[in-house]
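With one protein chain removed, the remaining protein chains of the complex are shown where they sit.
Labels for the chains are A and B, by order of writing; each one numbers its residues from 1.
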Amino acid sequence: MKTIFTRPDSMTEKVTHYCPGCTHGVAHRMVAEIIDEFGIKDRTLGFAPVGCSVLIYEYMDTDYQQAAHGRAPACATGAKRVRPELIVYTYQGDGDLASIGTAEIIHAANRGEKFTVVFINNAIYGMTGGQMAPTTMPGQRTTTSPMGRDVLSAGHPIRMSEMLSTLRTPAYVVRASLHTPYNIIQSKKALRQAFQYQMDNRCFSFVELLSTCPTNWGITPVGSNKWLEENMLPYYPLGVFKTPDDE
Amino acid sequence: MAKLLMKGAEAIGEAAIRAGCTAYFAYPITPQSEVAEYLSKRLAEVGGTFVQAESEVAAAQMVYGAAGAGVRVFTTSSSPGVSLMAETMSYMAGSELPAVFVNIMRAGPGLGGILPCQSDYNQATRGAGHGDYSFMIIAPSTVQELADWMIRAFPLSEKYRNPVMIVGDGLIAQMMEPVDFDAVKAEEMPDVEGWATTGAKNRPRNLINSLFLDPLKLEEFNHHLKEKYERMAREEVRYENYMMDDEPELVCVAYGTTARIVKTAIDVLRAEGLKIGLIRPITLLPFPKDILRAESEKPHVKGFAVVEMSNGQMLDDVKWATLERKPVSFFSRNGGIVPNPEETVEFLRKEYERTQK
Partner (left out) sequence: MLNEVTLAGFGGQGIMTTGKFLAEAALEQGHEVAWVPSYGPEMRGGTAYCTVVISDRPVGSPIVNTPNIIVAMNLPSYEKFENAVKPGGLLLINSSLMDVRSERTDITQVHIPCNQISIDLSGSGRSANISVLGALIGCTNLLPWESIERVVTEKFAKKPKVLEMNLKILRRGYDLGVEGLKGS
């Protein structure tokens, strides 16, 4: 029998704890596939966030560090600066990266740290039970915006990719989505490119992946994909925002 | 008023509103995100202010700003979040600002776990931030007491113009018990015109500040703080005696959730005729030192037994308070495990038997 589908070598056999329909697993797998494809498993170092994906270190079979909430880009800076031969990436949710960790991500990008950031934007806090995130859509109901996000007091959703691409420092900044097979393939290309830039020692690379959280959105997995398409896509356009060749 | 069955976390929110608090700033963290969830609705109903901050650093600084502007304000968090508030805590004590902080402790260190713990005792009582300051630290052990102290905490913080911190653990925040919000009367906020930055209309301007360029002035200020804390120690110590009336031979010391378990264990052992009592500190700071010291001098007291969900933090205070005149033994569970009554009974029985030798 011919094997046509296996677990990536860079993943452990551990069954993930994610809810049915959650896209964290898809993103993990793609990162692992890329590590396999580039053959860099023995020199990759990941940084886990605090969020639903905090246990990513259980699923990825490479070296890993667990960072404090939002601080992964600073921790990654420390590691990459002292061991530039390592391929370093952070994996962060939108509460982690766009709320408590805003300072760290902006300054890592601005310094042009040569590591990769995988940014999961699911428009909500998953782990803590569905509170509003900086990326929550206007009018979206969450446990701390029970009447829907009011942009007059909570502001508008933060577009991290757009914001980071305004920095003058060269970088690769891209937004892709995980809601259809086509988009997943595009996401993988973006992730590959991001790791490639790092391996070429070119620049900071940042991949934003629009994701779903069926549990806290209170929508079925299939319905969540549709919700993402109808609500998030118009506000969070996909595409490359910046490459090191710009300018 | 009829008693309401309420989760501890929600009772914190409701009690704050009953206390006349109009502003709350916080960042979600388990096991107390329900306070923010509750107040996101409730404060809107009463025309108060709620902002979900981008971090605990920011939440605490929002509290600083609002307190400086002279309103009743508070924040809640759990251990890792409280660590991030340390800087502001120091600044608020240094700027003499009243406010209430709540730490629903979970197991540490680091990200630790989300289950109940008492391992932030030192962080709370020694002051998480820098400088010569302290907060008054209160440790309720039932949801009713939690609500009562929320209502008392605001005026206390205003009396001393110093923040008050209430500490609980995940169990007290997550469990539901009956609460009567009228058990304690809310007090009006005293006039703040003398110090708060409400706009210098018809008065000299006010300044909220903790910078002193002149070391003599700073020394003087620190002496002033010391006097405040000494007054607090004279006037604010609170504790509960349980089964202490008949000259118990073993005196337990426990607070918060563990004190409840110790009470159950004492009930079991009392039924067997063992003379064991409990002193439950309600204020962890100021610590009921004099009470414990007095106990340690009594001939019938043969030993002390401390039960804590930590590696022994209050234990040090008990040793200091009793001058170790009598043996101080210790039982703990850690990592998010709450000691169960059975193992607590076994520990106390053993310690009691030791005192009989």
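In this section, contacts are C-beta pairs under 8 Å (C-beta built on N, C-alpha and C of every residue); 3 or more make two chains touch, one makes a residue touch a chain.
Computed from a prediction, not measured in an experiment: that's the story for all the values here.
K.L.:
If the hidden chain were put back, which of B:Ile261, B:Ala305 or B:Val328 would touch it?
P.N.:
B:Ile261
K.L.:
For chain B, which positions touch the chain that isn't shown here?
P.N.:
Interface with the chain not displayed, on the chain B side: 3, 5, 30-31, 113-115, 142, 170-171, 174-178, 257, 260-261, 263-265, 267, 336, 338-342.
The working rule: only the chains that are shown with their structure count from here on.
K.L.:
Could you work out how far the Cα centre of chain A sits from that of chain B, in whole Å?
P.N.:
38
K.L.:
Mind listing the chain A positions that touch chain B in their complex?
P.N.:
Going by the criterion above, the answer is residues 50, 54, 66, 68-70, 95, 99-100, 102, 125, 127-129, 131-132, 134, 143-147, 153-154.
K.L.:
What residues on chain B touch chain A, complex-wise?
P.N.:
The touching residues are 27-30, 33, 36-37, 40-41, 44, 51-52, 54-56, 80, 110-111.
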